[in-house]
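The complex appears here minus one protein chain, its other protein chains still in place.
Letters A, B and C mark the chains as written, and numbering starts fresh at 1 in each.
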Amino acid sequence: MKTQLSKEDLLKAYRKMREIREFEDRLHKEFATGTVPGFVHLYSGEEAVATGVCEHLNDLDRIASTHRGHGHCIAKGVDIMGMMAEIYGKKTGTCGGKGGSMHIADLDKGMLGANGIVGAGPPLIAGAALASKLRKDGSVGVVFFGDGASNQGTNFESMNMAVTLDLPMIFVLENNGYAESTSPNYSAKVGTGNIADRARGFGMPAVTVDGNDFFAVYEAAGEAIERARKGGGPTYIECKTMRYFGHFEGDAQTYRPKNEVKEARVNDCPLNRFVAAVTSEGLVDAAELEAIDKDVLALVEKSVQEAKAAPQPDLADLMTGVYVSY
Amino acid sequence: MKTQLSKEDLLKAYRKMREIREFEDRLHKEFATGTVPGFVHLYSGEEAVATGVCEHLNDLDRIASTHRGHGHCIAKGVDIMGMMAEIYGKKTGTCGGKGGSMHIADLDKGMLGANGIVGAGPPLIAGAALASKLRKDGSVGVVFFGDGASNQGTNFESMNMAVTLDLPMIFVLENNGYAESTSPNYSAKVGTGNIADRARGFGMPAVTVDGNDFFAVYEAAGEAIERARKGGGPTYIECKTMRYFGHFEGDAQTYRPKNEVKEARVNDCPLNRFVAAVTSEGLVDAAELEAIDKDVLALVEKSVQEAKAAPQPDLADLMTGVYVSY
Amino acid sequence: MARKIMFKDAINEAMRLEMERDESVFLIGLDVAGGAGTATLDKERDSWGGVLGVSKGLYPLFPDRVIDAPISESAYIGAAVGASACGMRAIGELMFSDFMGVCFDQLYNQAAKFRYMFGGTAVTPVTIRTMIGAGFSAAAQHSQSPYSMFAHVPGLKCIIPSNPYDAKGLLAASIQDDDPCVFFEHKALYTMKGEVPEEHYVIPLGKANVVREGNDVTIVALGRMVQFAEKAAKKLAKDGIECTIIDPRTISPMDWDAIYSSVEKTGRLVVVDESYDVCGVASDVVGHVTQDVFGALKAAPQMVTAPFVPTPFAANLEAAYLPDPAKIEAAVRKTIQAKCAATVA
Partner (left out) sequence: MARKIMFKDAINEAMRLEMERDESVFLIGLDVAGGAGTATLDKERDSWGGVLGVSKGLYPLFPDRVIDAPISESAYIGAAVGASACGMRAIGELMFSDFMGVCFDQLYNQAAKFRYMFGGTAVTPVTIRTMIGAGFSAAAQHSQSPYSMFAHVPGLKCIIPSNPYDAKGLLAASIQDDDPCVFFEHKALYTMKGEVPEEHYVIPLGKANVVREGNDVTIVALGRMVQFAEKAAKKLAKDGIECTIIDPRTISPMDWDAIYSSVEKTGRLVVVDESYDVCGVASDVVGHVTQDVFGALKAAPQMVTAPFVPTPFAANLEAAYLPDPAKIEAAVRKTIQAKCAATVA
């Protein structure tokens, strides 16, 4: 699979993953200083999932995201400057400061929104996929959701309906081992430990992959998306991964083994694994990757500076954008 | 299995099934005369399911039912006179005439109510089962629901939660081939045709049985209920059966093959099959069953006469029974 | 004289015309074609056409765009929302509005809020059609009119037609409207006949209909209650009491101008709503009128609503539960007899 990707593709994928990591790690630091408002859920550690899937998508393809949405946004091509400004609640933000971290959306990019309601995405993407099917435009819908969200009724209903209506829809389960403080070992006792088992019961192909391996995700997603584009219906992809920070910023993470993240950062980091894979096979030069790192660092730095300096929304904005007429 | 049942048990089970059949067939006739108010959904044809399950239950065990609830009520021991009066909207009805066909309940009998909301029962019975578990009283909860209801999010959520919390709960799916006019071949494309497959995906034992065979249902239910009583958690039982009348009274059933019911009544009637099984093996005398038929006919006749003659609720009842205080 | 058709046929016609005019319009719901997965549903013939036959005949015309859903309201109502956020104009049929409780999130947190949360960029032209109303011995879970809960949500529009003509024009307007619309159909009106032009037309959302004009009392009545108000008004007219009847047609947005200017003329107000007064449309209208045109009021406004109890099953209780012309008449008389005891500060 690796070798099916051009060097350009590899560099592009790496850049996305680095952007996500840098964006989130920086927000973590900024949050600690007390300048970032609201509830912030970071995606660090899960980069291979969003990127491995979204590298197959174009702007006509739709995704729906979650409370932990920054990674999906970046992977789907939402502007980083706008995102950072949005998270700071500024007029220059993607949503003019009215949405914040949990509601970043960019419909032109096919990004139907982060979402504050666990399990809200699957029905919405079923709708996006139904629209594709009716228009016969070959686009697909992808919904990202967590192990916790996998227990929400909306999710099950949408799985069944996607099969029933033969929708071009992909369910991407980000099993990061926790829903807030609760483990899927408790909340989704499927027996095998693979939540994807449930999807097969609904009559849909389902796989479980190493979500920290960009190439594994890329391959599974590619197959599913191709099938969906050709009218082959929905697929469920479970990606086993890990979040590096707390559920939200400020979470003391008392429910976690002490060294879990530390060890994962060393042994199982999706970016490190990507770097090792592509450099060991000589597909990409380490120096090129480092250049990207530098670029991204500068970009994120700039986004924070500009976000901080940007103006707040006008007070008149309070009363606009409710209906099309006001 | 048959032989594990005493003659007394067999006669009791038969009486229940006959009561259900007679009650429903009579309502069908009465409805046609225009004297029965509201939406009425009849259970004729599905008698072996409610009876095969409820013969294992006592008043401490709880069941939740559906819009098609008369059979479950009778099987669980709700008074037939009160039920008929309720369906006629009379003061002497089980609910004083305030509930009607879709809301018959008798909490003392462990009957948590018919329900107008498809899929409302599973969470409620999960609660009943949780109560049993906390009290350690050895009781179980049983939820009946249809093939259509099997697609409701509440149902899936409850299946998962029953596994998670190890609840003494039994899911009884009455797959009668239609949800209003929609077939489960369309709305629940599980592949094998057995909706019970989904339950296994959730990590729960699941079986599919011939729902027109009292003994098959009785056996599967017995096993599941015994396991649940012993702390072995939930089970899913799919019963393939058929409804003999329309979705509701007044349904022209344009979606049904012409002879479907006619043939089933001849070849696959749960009562006929029961009679054949017990008489051919000489367990029960045909005459004893006929005596029951006569009894039941008289009982149902009486229930209709009394229901018709009974007074309407007092107008003052309009404002009572909302809260405990009024 | 124009053709007379039933309320439900007017709704059917509005859907048909919109689907003809605009390829992005589709209908999804339970049994809206009917018979899916059975031998009888072919592309020439639907079966049920919805539980009460409202969409009958549409499936053969638009076999791809009349879609039966599994009983999974969150999924299919949410899909109607999602598809509409992606350029379609979905009509989602929530059979009975009583079922809102299994799918409300997709309407009140998703459809209603997209535009605002996303900084004014989203357009979600979804229409939800759903039945309301008591009077059929359908008891507590199939007789409700929970529109005030929807009206409480900024971002949704709420439409309540009271006759066949309005039903057709308002539904067309809802489907064409770029905001999420919830269209409440009173099941007791389905067989009401009225004049309905065959051609396409729209009735603008947010404009009340003044059904009758009179100088003594303003009656604001919703949906089926409009007929009852008319009966009461006719009776009162015999005693020389002349009522204005306002049918708001949409309760969100509410046409306050029409209501306020009428109350400014009559000084008296009766609101008739078959739902509850508690946090409902009746107290909403009285509350806003009082805040905004207090000086015009000559007497205490009156609310004629269902009492604060679930809908009972028994026919006699249900009749007592519902507002009726006699109750409306009594409320009007009360506003006329009352002397304003307000003292000037």
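Note that a contact is a pair of C-beta atoms (placed from the backbone, for glycine too) under 8 Å apart; a residue touches a chain by one contact, two chains touch by 3 or more.
Keep in mind it's a predicted model, so treat the numbers as computed, not measured.
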item	value
Neighbouring displayed chains - absent chain, whole complex	A, B, C
Which residue of A:T51, A:Q152 or A:T208 touches the chain not shown here	A:Q152
Omitted-chain contact residue, chosen from B:L5, B:V40 or B:C95	B:C95
Sole contact to the chain not displayed, among C:D98, C:D166 or C:E274	C:D98
Contact set of subunit B toward the excluded chain (per top definition)	62, 64, 93-99, 103, 105-107, 112-113, 115-117, 120, 122-128, 130-132, 134-135, 141, 153-154, 157-158, 160-161, 164-165, 320-325
Contact footprint on subunit A, counting only the chain that is left out	37-39, 89-90, 95, 97-100, 102-103, 115-119, 148-149, 151-154, 178-188, 254-257, 312-313, 315, 317-319, 322
Subunit C residues that touch the omitted chain in the full complex	74, 98-109, 112-113, 116-117, 139-141, 146, 148-149, 151-152, 154-155, 252, 254, 267, 275-288, 290-292, 294-303, 308-310, 312-313, 336, 338-345
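Simple rule for what comes next: only the chains that are shown with their structure count from here on.
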item	value
Greatest separation from subunit C - chain, by CA centre	A
Length of the line joining the C-alpha centres of subunit A and subunit C, rounded to whole Å	40
Length of the line joining the C-alpha centres of subunit A and subunit B, rounded to whole Å	45
For subunit B, residues contacting two or more additional chains	151-154, 186-188
Contacts with two or more other chains, residues of subunit C listed in rising order	69-70, 72, 74-75
